[in-house]
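Have a look at this one before I ask anything.
One protein chain omitted, others in place.
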Amino acid sequence: MPAEFKGKQRMPDPTTTVSALREAMRRFVTERDWEQFHSPKNLAMGLSVEAAELMEHFLWVSNEESCDVARDPARLGEVADEMADVALYLLALSNTLGIDLSDAITNKLAKTALKYPVERCRGRHTLDPTQ
Amino acid sequence: MPAEFKGKQRMPDPTTTVSALREAMRRFVTERDWEQFHSPKNLAMGLSVEAAELMEHFLWVSNEESCDVARDPARLGEVADEMADVALYLLALSNTLGIDLSDAITNKLAKTALKYPVERCRGRHTLDPTQ
Amino acid sequence: MPAEFKGKQRMPDPTTTVSALREAMRRFVTERDWEQFHSPKNLAMGLSVEAAELMEHFLWVSNEESCDVARDPARLGEVADEMADVALYLLALSNTLGIDLSDAITNKLAKTALKYPVERCRGRHTLDPTQ
Partner (left out) sequence: MPAEFKGKQRMPDPTTTVSALREAMRRFVTERDWEQFHSPKNLAMGLSVEAAELMEHFLWVSNEESCDVARDPARLGEVADEMADVALYLLALSNTLGIDLSDAITNKLAKTALKYPVERCRGRHTLDPTQ
């Protein structure tokens, strides 16, 4: 195991800040001198490639069947790895562009909440046109 | 602004845990009774659609030109919104599947660090075959 | 309507060769002096963006519901437009790289037929491991 991970405690969601994850990714990239490849164009492409690999796990199944993965530890581990790949590109892009990701997320969630008011979309994936 | 965001403090990366972001997304989804649409298959599709919208911002430019977005506040805001959309699907998928995202990220980063040892890929985006 | 389409007959699948479609796309690109933007990297990105726009039409529905689009002329027209966008990028990429697309398609279909023998995958989307 590389030095930077030796003896590391696990980092679970309840106690891990987004900055801690960004910093881990930044260190990984800097040590390899990979900033030169991390243009926003390349990172957005890479993120899209990983998103497709995640999606491939659910390609031929129904929506219902896709839920089964939650009860299959081996496949769940593979899916978690693909989700992590997407997240790592997102962290790298935040680092490259100097964007505060948590702030972007909560801002967008607030905007989306305004666009989809609870009373007009409860139980519907589109806006109720009669309200 | 919807009740759940009224009077909210900003949530910046240094002090925001992944759990706090997951919880904000969970509340947004539950209030709208949208869990029924959030199968892993649908969420992975949605994530991929948002990844493409993010990528579209960098479609016709060179890698160098794509870096200019960091100095253009208006475009940077648009890009931050697309990144947030990707992140929101990732948080929703973590909630649906019960995956600890930070843990998945740090595990995957450790595996990737083993796959790409510093001495064999410094300054190269592929492994040096001579080492 | 631009000169190049004036008075044009419709071009249906039974009588339209892939070369005729490639030639139409080539003329469109050349007239606009857009070859300079049509690197394989950009075209592959553009294709992926259009693929996501096509996919978005089927995002929140079940597999069964997605079949309904065939009976809804307005939505079918939108879907046909997105399919055309994907195809146009594919034709442009064939032109840029000098690839014979029909040949590539039939070669790949032959390879895939070997990989998925009828007797081992009839009615299954994976290979039957017992045969």
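Which chain is which? They are A, B and C, in the order written, and residues in each are numbered from 1.
In this text, a residue touches a chain if its C-beta (ideal position, glycine included) is under 8 Å from a C-beta of that chain, and two chains touch if they have at least 3 such contacts.
Just so it is clear, the model here is predicted, and its values are computed rather than measured.
Chemist: Shown chains touched by the missing chain?
Modeler: The chain that is not shown is in contact with A, B, C.
Chemist: Using the definition of touch stated at the top, determine which of B:S19, B:S48 or B:S102 touches the missing chain.
Modeler: That would be B:S48, which touches the missing chain.
Chemist: Pick out which of A:M11, A:A24 or A:A52 touches the chain that's been left out of the picture.
Modeler: Touches the omitted chain: A:A52.
Chemist: Which parts of chain A are in contact with the chain that was left out?
Modeler: Against the missing chain, chain A presents residues 37, 42, 45-46, 48-49, 51-53, 55-56, 58-60.
Chemist: Across the whole complex, list the residues on chain B that are touched by the chain not included here.
Modeler: Residues of chain B in touch with the missing chain: 45, 48, 60, 62-63, 125.
Chemist: Please output the residues of chain C touching the missing chain, sorted low to high.
Modeler: Touch with the absent chain occurs at residues 1-2, 4-5, 8, 10-22, 24-25, 28, 31-34, 36-37, 39-42, 44-45, 47-48, 51-52, 54-55, 57-58, 61-64, 66-67, 69-70, 76, 79-81, 83-88, 90-91, 93-94, 96-114, 116-118, 121-123, 125.
The rule we apply is simple: only the chains that are shown with their structure count from here on.
Chemist: If you average the CA atoms of chain A and of chain C, how far apart do the two points sit, in angstrom?
Modeler: Taking the average C-alpha coordinate of chain A and of chain C, the gap between them is 29 Å.
Chemist: Multi-chain contacts in chain B: which residues touch at least two other chains?
Modeler: In chain B, residues 37, 42, 45, 48, 51-52, 55, 58 touch at least two other chains, as defined above.
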